[in-house]
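Every protein chain but one is kept in place in this view of the complex.
Each chain carries a letter (A, B and C) given by its place in the written order, and its residues are counted from 1.
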Amino acid sequence: MSKTALIVIDMINTYDHKDADQLIRSAEPVVPVLTDLLGRARGRGVPVIYVNDNFGEWRSHHGELLERALATPHAHLVQPVKPDADSLFVLKARHSIFFETPLHYLLQQQGIDRLVLTGQVTEQCVLYSALDAHIRHFDVIVPQDAVAHIHEDLAQAALRMMERNMGARVCESRELWV
Amino acid sequence: MSKTALIVIDMINTYDHKDADQLIRSAEPVVPVLTDLLGRARGRGVPVIYVNDNFGEWRSHHGELLERALATPHAHLVQPVKPDADSLFVLKARHSIFFETPLHYLLQQQGIDRLVLTGQVTEQCVLYSALDAHIRHFDVIVPQDAVAHIHEDLAQAALRMMERNMGARVCESRELWV
Amino acid sequence: MSKTALIVIDMINTYDHKDADQLIRSAEPVVPVLTDLLGRARGRGVPVIYVNDNFGEWRSHHGELLERALATPHAHLVQPVKPDADSLFVLKARHSIFFETPLHYLLQQQGIDRLVLTGQVTEQCVLYSALDAHIRHFDVIVPQDAVAHIHEDLAQAALRMMERNMGARVCESRELWV
Partner (left out) sequence: MSKTALIVIDMINTYDHKDADQLIRSAEPVVPVLTDLLGRARGRGVPVIYVNDNFGEWRSHHGELLERALATPHAHLVQPVKPDADSLFVLKARHSIFFETPLHYLLQQQGIDRLVLTGQVTEQCVLYSALDAHIRHFDVIVPQDAVAHIHEDLAQAALRMMERNMGARVCESRELWV
C-alpha cells in the first residue's frame, strides 16, 4: 500500500528577493488553500515535511529562518502555514528538494512513496522537485491551487510538463483528504 | 578561461517509441543544422560528448546502439550526426545527462565549464539537463535550432525557463564557432 | 523475498598499473574460485553484473576493454571470468561501483536488494562498494576467497570493517549457491 507525505516547499520566506511582488500576488490566494490542506493532512496523520531553502545562511537552522520570516511585513503569508511540533524539516541549498539533501533517505526510512507537492515556485522548485521525484520513482500529486508562481505562462507550462512528461497527477486541493 | 564542450543528447535513436512521429518532424530540420555545428566544433578541436539513453539495454554498448539505430528506416536522422573516432560517449539510463552517469566527473577531469546542449527532446532531456548543469554551476548555451521537440508549446516554454531561470543563453547555431 | 545479484568488480583488467604484481599474486587463486562461483550463479539464473573501471577511456566500451585485457600476458586472469551473453555491464569511472554510475537505478529496476561482491581490490573498490551498498540499504555478502587484494594487512582490516560496521556477511564461496 502506498504511503503519502505532504511536502511544503519554500513557504518559510522573507519575500525580499527579486520578483517577490509577482510571487506575493500568486501566494496570497494559495496560503488559505494550503492552510486548509495542512489541516486536513494533519487530521489524518499524514506526515508533513517542510523542505526549505536556507538562503545561504549556513549558520542558521529552521527555527531562525522561521523567526526571520515572521518578522517581515509578509508574516501573514508565513504564519498560517508554519510547521507545527510534528512537522519534519529538511533544509535545502538550491532548487530541487532532492539536490544534496537527506530527503530521499528520510522518505525511504519512513516508507513514503507518494508526494503531494505544494508551495513555491511552480515553474522552478516545484517543477524541479517533481522531476527529481519522478526520476526516483515516487508518485507525484500537485494540487494546482496550492502552488504559487512568478510567471503565469511558465507556471501553466510547468504543470503541463509535470502531467505529460513526469507522470504527475495535477488536481485541486479539495480532491485531497476529503 | 572557459572551456566548452558540445553535448549531443539522445540522437542515437531508433525512433520507434510513443510520440516518435512528432519528434521526427521536429528532428528533420535539426539534423542538418547539428551536422554543420558538429563540423565546426570538430574543426576547432572542441570536445564532442554524446550522452545517450541506453533504452534499458544493460547488455549493450554504444557501438551496438548505433548499429541498431542505423538499421531503422530513420537512419538518415542518425548517420549525419553520429560519433566519430574522437567523440566521447556516456550512456545514461534516464532523463538528465547527469543523473547517475559519470558525466560530471568526465567534465571536471577535462576542465570543461561550459556546455552547448543539442539534441532531443527540448522540453524533456534538454530541459532537465540544462537544470542539472545550472545547479552544478556550468554555463549553458542552447542553440534553439539544434534541439528537437515533441510538443511545440512545451518546447517554447522550456526555452524560456532555461533563459529566465537557469541562466542559459538561448541562441542560433550560426552564432557558435563561426 | 530477497533478490540477489552477483557483482564482479574490475576483473576486466590489463594489470599494467602500479602494484599490479601484488594484485596478480592475490588474483591468481581467486580466478578459479570466482569461475566456479560464476558457473553456479549462472546455473541458478542469478543476474551477474560486471562493474568495471573504464580506465579513463571515455571512447571505449566494454567490448573494447575486454579485447584489450585479453591481449595482455595476463589474459589467463581474465578469460575464465569474462562476461557471457547474459551478463549486464556497467562502466564506472572511479572507485565505488555506485559513484556516478547507473548501478543503483539498474538494481532498483530489477528489484535486486542483495549483492554478492567479488573481484578486486578488497581494501579499495570492494570496501568502498560495500560501504555505498550498505548506505543504500542493500544486503551485502562478501565471499572472502573471491576477492583479491594488494595489501594483505589492509584487506584483512577491510573485511573486518565490512563485517563489524557495514553489516556485511563475510563467508566462503563454497557456502553460496550450493
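We take it that a contact is a pair of C-beta atoms (placed from the backbone, for glycine too) under 8 Å apart; a residue touches a chain by one contact, two chains touch by 3 or more.
Computed from a prediction, not measured in an experiment: that's the story for all the values here.
Shown chains touched by the hidden one, complex as a whole: A, C. Although one chain is not drawn, the whole complex shows that of C:26, C:54 or C:96 it is C:96 that touches it.
Considering C:13, C:87, C:124 or C:173, the position touching the chain not shown turns out to be C:124 (whole complex). For the chain missing from the display, the contacting residue among A:12, A:31 or A:90 is A:90, taking the whole complex into account. In the full complex, subunit A touches the hidden chain at residues 54, 56, 58-59, 61-63, 85-94, 100-106, 109.
Touch with the hidden chain on the side of subunit C covers residues 94-96, 99, 123-124, 127-128, 131, 135, 151, 153-154, 157-158, 160-161, 164-165.
The rule is simple: only the chains that are shown with their structure count from here on.
Shared residue numbers account for over half of those found at the interface formed by subunit A and subunit B, and the copies are therefore classed as meeting with the same residues. Measuring from the average of all protein CA coordinates, the nearest chain centre is that of B. In terms of the distance between Cα centroids, subunit C is separated most widely from A. Subunit A and subunit C have Cα centroids separated by 41 Å. With touch defined as above, subunit C holds no residue shared between interfaces to two or more other chains.
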